[in-house]
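This view holds just a subset of the chains, kept in their places.
Just so it is clear, A and B label the chains in written order, and each chain counts residues from 1 on its own.
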Amino acid sequence: MSVTLAELATRFGCELHGNADTVVDTVGTLDNAAERAISFLANPQYRSALQRTRAAAVILEPAFAEGCPVAALITTDPYVTYARIARFLYPAPAHEPGIHPTAVVDDDADVAATAQIGAHAIIGAQTRIGEGVSVGPGAVIGNNVSIGAGTYIHARVVLMDDTRMGERCVLHPGAVIGADGFGFAREETGWLAVPQLGKVVIGDDVNIGVNTAIDRGSIDDTVIESGVILDNLIQIGHNVRIGEHSALAGLCGVAGSARIGRRCMIGGAVVINGHISICDDVFITYHSTVLRSIDEPGKYSSSFDADKAQRWRRNATRFRRLDAQLRRRARK
Amino acid sequence: MSVTLAELATRFGCELHGNADTVVDTVGTLDNAAERAISFLANPQYRSALQRTRAAAVILEPAFAEGCPVAALITTDPYVTYARIARFLYPAPAHEPGIHPTAVVDDDADVAATAQIGAHAIIGAQTRIGEGVSVGPGAVIGNNVSIGAGTYIHARVVLMDDTRMGERCVLHPGAVIGADGFGFAREETGWLAVPQLGKVVIGDDVNIGVNTAIDRGSIDDTVIESGVILDNLIQIGHNVRIGEHSALAGLCGVAGSARIGRRCMIGGAVVINGHISICDDVFITYHSTVLRSIDEPGKYSSSFDADKAQRWRRNATRFRRLDAQLRRRARK
């Protein structure tokens, strides 16, 4: 799609510096933008690239407008504006409704006429697939599942029986929703599996990453509220509840019955203990561990930056004796 | 299923307080139990919920019987008793034997008449599927695989060639058993793949979680002994051996040739070094790292609880200079 800067400025509420008739038809990074590309500057770390850009125009904050060597669309939130413009230039392709002949759809399933069911997909009994839903190739949808309008299920996703999924969600390949939680009672003779009788309930506009797992509840349900975004390879245990608009980065683990508030941002590979609560608006940095509940909004951390291994080892050795040494000193 | 408290008390060896004729037909948490539900109190953290429960009856320890406002089934291990009662009220549904017409089963496979093979499943040559086994939709079972009676393979599981799987195991969706281990020899020109010639041998009553990977051995086999339970998204390297009844929570990684004893409990996201041994009855807390062998049973840890980021950063900065500072001080 081709569009003038004038039209972009009007449509997305930006101030325009430069030639209003300039046409753009693609996007690009500051460093690699083609001649008819629009770029953006959102992370000040990349500020130096602004000087050398060949983009047709750059979306940026007022503070950087002065030094921009090309046309500029000025806005208070360049990344959001970039996202909107990119969505405008690259609209999601419409899918063709219909059920692929190799799909296996139960006679008792209720598939909307506008839905698309891919090759080798499997749809169970009493399952309801809403308007405009796409079920990707090889996806397996169990019995008594409900998928709201406009949700996009990518290839090889598995939704186990009873899962409730809202509207406009996106599930990336390999995600598995509603498998049994890790519930076992310890007997003298070993582990006794506890029936996992709850389900998974997912709100609207939820994003679930590649190969991420969300377990069904043991009695009550596991709940992912609307607007939550989950990255790849995340483990969500049974009976977890994640509040609206929270974001979890890749490889996070949330143990059973933990509760995460709204608008939390959890960095990659963070581990959250079971049966604890994290309040709204908490930010946890990469690779931290949360063992106890957090009741106060703010930024939390428990990971160390890598150091030269020799120095690290010496410090770690000191750490191992820290308490013993301080006790000894206190006794003197 | 409906049952009286009298029958439950008799069948599961509990002392009954309250009306023996009360009928229950479902389970519930203390907080959300319906009128005809049986609940349980196993984690003292939820003790306050006992007072407000509307359950018909609660399974609990003698110590809590006094304060129980409704009928009580008293037992020394309420969680095990709950598990047994829930299994009694919600028996696993019997599956219908037979091979789905879309499944691709090799002529040389040996599939028991009582087994169920799901839609789009694939079964290789010389593979033996035991009595009552269920192979879920889209599962891929290689050549020369053996699956013992009563094992349940969920959707999209992959068992690579030569895998030996015992009886009554459960494999959750997306698990991959028997892929090549990460074995490469470093040459000047790059990495040379080392043939991975061993297989994976799994005992009876093993549980394997969603998207968990267990690699085949490089020469000898990778072995998961009977009664082991593995949660979701776990990585088990080649030639690992895990002893009977050990439990590993989600996102754990066990590097090649490590040995874990019996009845160990490994918390979520724990990383275990290769070529080390952990003895029986070791408990490792969440997100710890085990670099050296552990020879003494007990509880081990190496993870920090998240702290306010500003304080954490200051402490981490001090840590970085800990050894240097102590040396300096020692020289004075």
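Odds and ends about this structure:
Everything below uses one rule, namely that contacts are C-beta pairs under 8 Å (C-beta built on N, C-alpha and C of every residue); 3 or more make two chains touch, one makes a residue touch a chain.
Values in this document were obtained by computation on a predicted structure and should not be read as measured data.
Here 2 copies of the chain are placed, and the complete complex recorded in this file has 3 of them.
Just so we're on the same page, only the chains that are shown with their structure count from here on.
Centroids of chain A and chain B (each the mean of its C-alpha atoms) stand 25 Å apart. Residue ranges of chain B in contact with chain A, taken from their complex: 27-29, 32, 43, 45, 77, 79-80, 82-84, 86-87, 90, 100, 102, 118-120, 136-138, 154-156, 170, 172-174, 205, 207, 209-211, 227, 229, 231-233, 244-245, 247, 249-251, 268-269, 286-287, 303-310, 312-313, 316, 319-320, 322-323, 326. Against chain B, the residues of chain A that register as touching in their complex are 102, 104, 120, 122, 138, 140, 156, 158, 160, 174, 176, 179-180, 182, 184-187, 190-195, 197, 211, 213, 215, 219-220, 233, 235, 237, 251, 253, 255, 269, 271, 273, 275, 283-285, 288-292, 294, 298-302, 304-305, 307, 311, 314-315, 317-319.
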